[in-house]
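To start, the structure itself, in structure tokens.
In this view, the complex is presented without one of its protein chains, the others remaining in place.
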Amino acid sequence: MKNQKITVLIQCEDQKGLVAKITGFFFKQGFNILSCQQHVNKAENKYFMRIHVSAEEVALSKADLESQFEALSQVLGINWSINYESDKKKVAIMVSHTSHCLYDLLERQREGDLNCSVEMIISNHDKLRNISEMFGIPYFHLAVVKTDKSKQEGEVVALLEKYDIDLIVMARYMQILSEDFINKYPQRIINIHHSFLPAFQGANPYQRAYERGVKLIGATAHYATVDLDEGPIIEQGVERVTHESTTKTLKRIGADIERLVLAKAVKWHLQNQIIVSDNRAIVFPEAGE
Amino acid sequence: MKNQKITVLIQCEDQKGLVAKITGFFFKQGFNILSCQQHVNKAENKYFMRIHVSAEEVALSKADLESQFEALSQVLGINWSINYESDKKKVAIMVSHTSHCLYDLLERQREGDLNCSVEMIISNHDKLRNISEMFGIPYFHLAVVKTDKSKQEGEVVALLEKYDIDLIVMARYMQILSEDFINKYPQRIINIHHSFLPAFQGANPYQRAYERGVKLIGATAHYATVDLDEGPIIEQGVERVTHESTTKTLKRIGADIERLVLAKAVKWHLQNQIIVSDNRAIVFPEAGE
Amino acid sequence: MKNQKITVLIQCEDQKGLVAKITGFFFKQGFNILSCQQHVNKAENKYFMRIHVSAEEVALSKADLESQFEALSQVLGINWSINYESDKKKVAIMVSHTSHCLYDLLERQREGDLNCSVEMIISNHDKLRNISEMFGIPYFHLAVVKTDKSKQEGEVVALLEKYDIDLIVMARYMQILSEDFINKYPQRIINIHHSFLPAFQGANPYQRAYERGVKLIGATAHYATVDLDEGPIIEQGVERVTHESTTKTLKRIGADIERLVLAKAVKWHLQNQIIVSDNRAIVFPEAGE
Partner (left out) sequence: MKNQKITVLIQCEDQKGLVAKITGFFFKQGFNILSCQQHVNKAENKYFMRIHVSAEEVALSKADLESQFEALSQVLGINWSINYESDKKKVAIMVSHTSHCLYDLLERQREGDLNCSVEMIISNHDKLRNISEMFGIPYFHLAVVKTDKSKQEGEVVALLEKYDIDLIVMARYMQILSEDFINKYPQRIINIHHSFLPAFQGANPYQRAYERGVKLIGATAHYATVDLDEGPIIEQGVERVTHESTTKTLKRIGADIERLVLAKAVKWHLQNQIIVSDNRAIVFPEAGE
């Protein structure tokens, strides 16, 4: 490997000597350890590590690295993934009517903030096609027929497979995906929900926030799981509101929370900062390397 | 009236000319209008006003002011309350095991931040008596007998009545009050709930927040109503947490949110900044008079 | 006037009866008062009002309204401006190298969030022309010659005059404007400074924030005055940073603060929510009409 940067995500049972053994492995192989972040969940006796290394002078091939690390992992009982920074992830963005998250993601990708390629925009409406044209991204309008939603989902899956999509971002896509669909992409679908979960799960959160008279509203980015709005939370944000805020005002204030929260979640996923354990997301902070 | 400051809280149907007529009334009576805050709920066609006036040169007696304002109110269909700043409200604080909110309220009252007298602390445990002694406030330990909770509630009510209590602050009082009790003190019981409502209503919110893997936790001060944790929200606060936060950490971080949120709610109530409409609290910001 | 909405901004010496007299004026003329917000600065004996009215059934012409209100103003010593919602303000955006604020403003305007037309983008560089093309806004590249900056400023002024620009937004325009230029547009130039003013006035605030080791960084939107970075502050925002944050990270985190803070300031200006008094900006909150 030459000039390769690699992020290894690790989870296993907690046990003595883990950090010494794992960092020792990379040190001996000639890697330079850029950052090494750990998390121990004492209550559940679990250990998590994100290790970021550079391979300027490493003789090892990718295959050798992976087989040798697998040997160590067998001994320690580690679940791991090795992610090469040069393998740019392919992203599909799914939208319906609202444009703010879409604009935001496309702009960040275009300005170099997100390490990915946006391969396509998929929508159940034709409304946001003009934005795709502004940014030069293919737009697929796949309408949902109420009597047979699975037909459209099949078309979506076909597209995702054809373009070898790594990450699906539901940027205010207002359709509920089937269990089959979701199970096909574990920890590969990021959704933005327009409330501070677990408050206001489900439909019309801003209307319900207005009615409840809350003094703060929020948004939540999470991995989609088969339980609607109950997947592992990646990031949340809130803003102060008052009795003056109407449902319309809440939507507008919320839009700015949604876009920031979703952008962070996508960025952290692309930078391999997240490990999911049961229904909780360990999100290692960005290290200032 | 001499050197009296008065806060009038008003709600009625929205209609043309309200602000002109109401401010005109006080102007003609010789009051100086220190601040006049309004809120219009267009969707529900409701009008709310908080008007703060001083009566340096006013000939009117309290009774005359009230009867004359009532005459205007009949014409305009206004519900109102007139609050005299010199009538210091009498407060009872109810607690169980945790001390942080109690300390905080007692300290603020002692330092002149809360315009009230704290007449007593009532607890179902004897644990926090030493704090009451530090601050020189009577402490009543009224234990709850599980088989007959109404007995203790009767004793609490007797105390509240005897001392003519205006406001009951549940500063982490971990007993559910009966409907009878709550209905006796409408908009006169402020509770602090240790979550960002409506998330984690009910018991053990920090444990559930940990399990859900939220990235922010919160606290909510609200008026108690017969529906548990569903009364009008006065104030909410949140703080960022991470996967490193255990239930114990969440409790500690939450304690600081709770105390600030409760202190604000109590202060705003005492300063007559709140009007309740259905289940929503209109909280006029503190005017910098 | 028919179906006209009007915002009147008022400042004068504080005096008895102001709110009654002013709201009485609009009530008698047949206006419907949508919201009426006041601020009293007791220390300086100053009174400020923002009154928002609708004129569904008003016989008065614009000229008559203004002359009659002027008559009242003479009596009360009021400085005022009357702003008609149908008079959409014309905006010029000035930029240099960084794109995030430009994208943000153009997107918000395009999506209907900002009540204005963006007439042009002016830059001392050609770099961001492609963004102007995406949004279909004229782009004027007016390079600065170091030996004679006034030449370029003259060209800028000529453009602003030709297109009758109401508001100039400096969306990270990295040139210092001359006193002459600034004095030509009092309270009509909004600048975003990439620090929490008055901290880090002047150049390279992120670098200096890194060196100082601050734990929060911020951004400030203010009206430009001849004293650099010292004009009336409209809005400020902050975000938490850590020792892990490099200057590069601070810039990225700061960019999201900048765009939100600038967008709010521009929106509030366009909605006539701001009154400047000496060097302080009174910003009335958005009323939920």
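To keep things simple, chains are lettered A, B and C as they appear, and every chain counts its residues starting from 1.
Operating definition for what follows: contacts are C-beta pairs under 8 Å (C-beta built on N, C-alpha and C of every residue); 3 or more make two chains touch, one makes a residue touch a chain.
Source: prediction; values computed, not measured.
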From the touch rule at the top of the page, work out which displayed chains the omitted chain touches. A, B, C
Would you mind spotting which of A:C12, A:C36 or A:L142 touches the chain that isn't drawn? A:C36
Touch assignment to the omitted chain, from B:E13, B:E44 or B:D113, lands on B:D113
Just to verify: which one of B:C12, B:L159 or B:A287 makes contact with the chain not shown? B:A287
Chain C residues that touch the omitted chain in the full complex: 39, 42-43, 196-200, 211-216, 218, 232-238, 242-244, 246, 279-283, 285
Tell me, which residues in chain B touch the chain that this view leaves out? 99-100, 103, 107, 111, 113, 134-135, 242-246, 249, 252, 256, 260, 285-288
Suppose we count only contacts with the excluded chain; which residues of chain A make the list? 16-17, 19-20, 23-24, 26-27, 32-42, 240, 287-289
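Simple rule for what comes next: only the chains that are shown with their structure count from here on.
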Chain-level touch network, classified as line, ring, star, complete or other: complete
Where the centre means the average of the CA atoms, what chain is farthest from chain B? A
Using mean CA coordinates as chain centres, what's the gap between chain B and chain C in Å? 37
Where in chain C do residues touch at least two different other chains? 287-288
